[in-house]
Structure formats: C-alpha cells, structure tokens
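Missing here is one protein chain; the remaining ones are kept as they sit in the complex.
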Amino acid sequence: MNARSAPATKSYETVIGLEVHAQLLTRSKMFCGCPTSFGAAPNTQTCPVCLGMPGVLPVINRSAIEFSVKTALAFGCRVNRACRFARKHYYYPDMPKNYQISQYEEPLAEEGWLEIEVGGGVKRIGIQRLHLEEDVGKLVHEGTLETAHASLVDYNRAGVPLMETVSKPELCSPEEAAAYLRAFRAVLVYLGVCDGNMEEGSLRCDANISLRERGAKELGTKVEIKNLNSFRNVQRALEFEVERQARALDAGERIVQETRLWDADRGYTRSMRSKEYAHDYRYFPEPDLVPLELEPSFIAEIQANLPELPRARRQRFVSQHGLPPYDADVLTQSRALAEYFEAAVRDFPNAKVVSNWVMSELLRVLPGDDEAAIRATKLTPLRLAGLLTLIDDGTISGKIAKDVFEKMFRSGDDAASIVKREGLTQVADTGALERIVDDVLAANPRPVDDFKKGRSAAKGALVGLVMKATQGKANPGLVNSILEEKLSKA
Amino acid sequence: MIGDKDVEHVARLARLALTESERARMREQLSAILQYIDKLKAVDVEGVEPTSHAVPLLNVMRDDEPAPCLPQSEALANAPDRVGEFFRVPRIIED
Partner (left out) sequence: MKTDAKPHLTQLTIHELVDAYRAGSTTPTAATEAYLARIAAHDDKVGGYLTVTREEALAQAHAADERYRKGIPRGPLDGAPFAIKDVFCTRGIRTTCGSKILDGFVPPYDATVVTKLKEAGAVVLGKTNMDEFAMGSSTEHSGFKLTRNPWDLARVPGGSSGGSAAAVAGDLAVAALGTDTGGSVRQPAAFCGVVGLKPTYGRVSRYGLVAFASSLDHVGPLTRDVQDAALVLETIAGLDPHDSTSVPEAVPHYAAALTGDVRGIKIGVPKEYFTPGMDADVQRSVREAIAALEKLGAATEEISLPMTDYGIAVYYIIAPAEASSNLARYDGVKYGLRVPGGKDLIDMVSRTRAAGFGAEVKRRIVLGTYALSAGYYDAYYGRAQKVRTLVRRDFERAFARVDLIVAPTTPGVAFRHGEREDPLSMYLNDVFTVGADLAGLPGISVRCGFSAAGLPIGLQVIGRAFDESRVLRVAHAYERATSWLEKRPQL
C-alpha cells in the first residue's frame, strides 16, 4: 500500500479516540506485595497471588487508589465515591488467571477533560472514564508472533497497577492525537503517578480512528490501532490510517472493524484480528474484593494537595515572571526543570536572564524532561544564580561565564571558586585597560586610520584585539568606552 | 432449551474440547437443569439489590509495602514446560 500516491478525492472528517494505559509508580503490585521495578530477571518478581496459583486472593493496594484519584482530579473528573472491581474474562497466556481484575460498570472516575494546544489555539478533549486494573505478563516470541513455534512467558509485570483512561472521540487529526498524548503524559509525570516511559512500556497507547464524510452525523466504522510506542509513532500511524481509510472509502470499499498493528519499520498498519466478533468478557463483580466507598474527606485532601499542573504553570510563568510563551513552554516541560528555574529566580531575580541560561546552556547538557538528572545535577539552581551574579556585578564577562558554566557542570564546584582558581576575573581596572588600549592603538595604525576615515566597523576589530590581549577577560563595556574616548582624541 | 450451537459456543468460550457425545449429553442435562432453574422467573425481584457479597464489608485495602517474592525456582517449579527462566507455551494463533 503506497501512502504517497494520489491524495483522497472526497472530503472526510477524522475522528480519533485514545486509550492510554499508565503503569502507576507504586512500590508494590496492584493486588499483592511483589515489587514493581523494571528490568529484573524473568519470574523473580512473582508470588502465588500474581502467578494466579490455586487458592490465592487479591488485596487492593491503597496507593494505587490514591494515585488514580489524584489523576482523576487533575483531569477534572467526577470521582465515583462508590466503585468496585470486576472480572474481565479471556484466555491468554500472559494473564495467569485467564481473567483480569479490572473495573466495568462502576469505574473510579468519569467525565473529565484535558486541554491541548493545537494550531495556535486551545482545544478541550473530553475524558470518558478512568479506571484501575492489573497489568499482564510479558510474552517473548521465538521469532515473531506469527512464525514462532513457541512463546516464553515472564510474569514479573503481571499484577502491576495499570490506570486506563479512555478519551472521548473528540480528536480531529493525528497531530491532535500526538498533542493529547504529550499533554496527558506531562500531567501524569507532574503528578508523580507514572514515569511516562514509553520505551519501557510504562505508558502505552491504543487509538481508535474512523472517518466520515464532512458534515455527516454518524460515526464511521472504528478501527483500533495498537503498538504505538512513541508520540511520533502515534502521529505517523494515524496519518497512515487516515490515508488508507480515505482511499478505501473513495474506492467505495467498506472499512472492516478490526484491530491493526502499526509496523514502525515498514511504515504501515496491518490487520491483526477482526473485532467484528467482539469478545464476550463475561464481566461480573469481583467476589474476592469488597466494594470501595471513598470518604469525601479522603478525596478532598487529595484535591487540596494537587500540585500546579503544566498548563497552569506555563500561564503563571508568562504572567508572573513576564516570560514569553516560548520560554514558558520550554521551562515547564518537566516539573523538575520548572522547579529548577524558579529556585534560580528566587536567588537571582531576573527571570529572562535565568531563562536564557537554562534554555541555552543547561539544556545543552541535560535533557529537559529527565526529572532525575535535573534534580541530581551538581550545577544546582543556587550555583547557577551564583554564576549569574558574577556576570551581573562585572566580575566576569558573559563569554567567560559560558566557560565557567562548563567547568561548574563537570566539577560540581561553585562559580566563585573556579573564577578565583583560574584567575578568570574580568579586568576592570581602568588604568590597566587604558595602558592596554594605548598599546593596541599604537601597534595597529591601520584600523585607527580606517576608523578616522569613517569606517566604524574598524572599532569592532580594535575591541577584538584588546579582548585578545587580555585573554578575553577585559570588561567589554569598559573597553568600548575607553576606545571611544581615545579614538575621538586620536 | 439450550441448543447444540449454544453448547458449542460456550464450550469454546470456556476452552473445553467436547466430544460429539459429550456435547449431546451435556445439552440434555443442561436443558433439564435450566428448566428447573427457570422457576426463578416467577420471583418478583423488582427493586431488589443483588447480593454480591455475603458480608457488608467496605474499603479493605493494604499499605503499599513490598513483600518478599517467591524465589525464581519456586515460581517455575510447577511449570509443565520450563525453558531457562521462562514458562514456555505452544505457538499462539490469534483467535
């Protein structure tokens, strides 16, 4: 299927809904005490409960409930005070009990929303529901799923708490879908409920997409797309699907309701299985767990302790710190970076200067969304503020400061110590500078001549020579004014 | 009451391979049982809440504390087919 051939002829509306599964950052699993850390040797983080052995019983992890309520409130959902778990039945070897403990008729929360920024504007996307369930194990195929003679199962991941959210089908383009996922992930990471790592599978996304003729009221046939493991792949896969479906509809073909897998290497989606015959999950309330009735005070306390969310923080950076929206955007890409910025501003109250330094220098050496790295860096906000103070009071020049920054990052030392140790203090001694300028002027009659003839650019060259003579340590402002004065008298 | 197709469908849902004669006998026996169970239709359940739990407990949860796991050898000890650190299953054909 060549997605690059002639574009679709009719005009279609795209309707997309996203289902996001997020592994919660609890210390133990959803229904047992096994640890949830990633990367352990196979089948070393299991117990009779998460292995689904005969006779075992689940017990709810309180933190998973708290994290989910926190997330639900952050998305403006209505938290259902009374909710319960249900069994969802289907046979698959990564699911030890051949049923998954999930939620069905009484999910934890419903009717929320998430604002995304698209095309210069803001759009609100509805969130249908949010519920909790247990994750399944990992299958490793000898070859690919299709060619393997056997598969291997690792149950370490089985039982990890999974929070599922389903958006309303209100996304209108692959671009919006990617934006939704980015914004969604940012909230979860901000709240500290999920690490948002799509490569490791702690954040997973499936999309449902259908096309309909522009202006039509009914939705088209829905196709589910799986295996979208990055923002880019979400967008690429959906772009492919829009083309595929549009071309099919143009040709008068019927869209098959099915599940398709995105093949990132080959750049297409292919049919996985037909969803026309829907699974009969035979849901019924989980008899081994008693219902939850969350106290209003419990919910209120979580609400009161919600941290400032990404969009609100972005807006505040613009209004309170006077930053341009671009800066606010970059600085709030992670909670750690935003906090870094604000800590530095507390000590060096020039937000734009701090912002410039964080964006151009700090982000050269640290990824802006690496919470751990930012919190752990030896170049603390206090240290950065210290460096900026040295520039501000003229001790060093901006150019030298960049050098010092590098050294600070690598050594962990503070700016003042480095400047002192390496003798980088800016030369601001007027007398000394005057002597150097005199020497440069005497040694370079041509540029002086050019300047007197009206070529003002020659002054720049002279400044450069003075800087060179002082190994860059001269205070540029002073050099400029001294040169001005001497040249005018020459 | 319950047809042959129903039994076949349900047996597939339950992953039970039944022989022809098992299916036939099951259909007969289940029909008789379902007929007996049909007497429940006569009961007026208007406004009656279902009992999913015999005890009126709520909010039973545990603290988020990690607990010791099974050693890998014990987790795999009962595996019908074990390969190294994994359980092995025959090839999976999508249903």
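Lettered A and B in written order, each chain numbered from 1.
Convention: contacts are C-beta pairs under 8 Å (C-beta built on N, C-alpha and C of every residue); 3 or more make two chains touch, one makes a residue touch a chain.
Here the structure is a predicted model, which is why all the values come from computation and not from measurement.
Of A:F75, A:Y99 or A:Y180, it is A:Y99 that touches the chain left out of the display.
Only one residue from A:E200, A:E213, A:D263 or A:D288 touches the chain missing from this view: A:D288. Within the entire complex, the positions of subunit A that touch the omitted partner chain are 48, 51-60, 87, 89, 91, 93, 96-99, 151, 153, 280, 282, 284, 287-290.
On the side of subunit B, touch with the chain left out of the figure occurs at residues 2, 6-7, 10-11, 13-18, 22, 26, 29-30, 32-34, 36-37, 39-41, 43, 45, 48-55, 57, 60, 62, 70, 74-75, 77-81, 87, 89-93, 95.
Assume only the chains that are shown with their structure count from here on.
Averaged Cα coordinates give subunit A a centre that lies 41 Å from the centre of subunit B. Residues of subunit A that touch subunit B in their complex: 26-28, 32-35, 41-48, 51, 59-65, 91-93, 139-141, 145, 148-155, 272-273, 280, 282, 285, 287, 289-294.
Those residues of subunit B that touch subunit A in the complex are listed here as 13, 15, 52-53, 55, 57-72, 75-76, 83, 85-92, 94-95.
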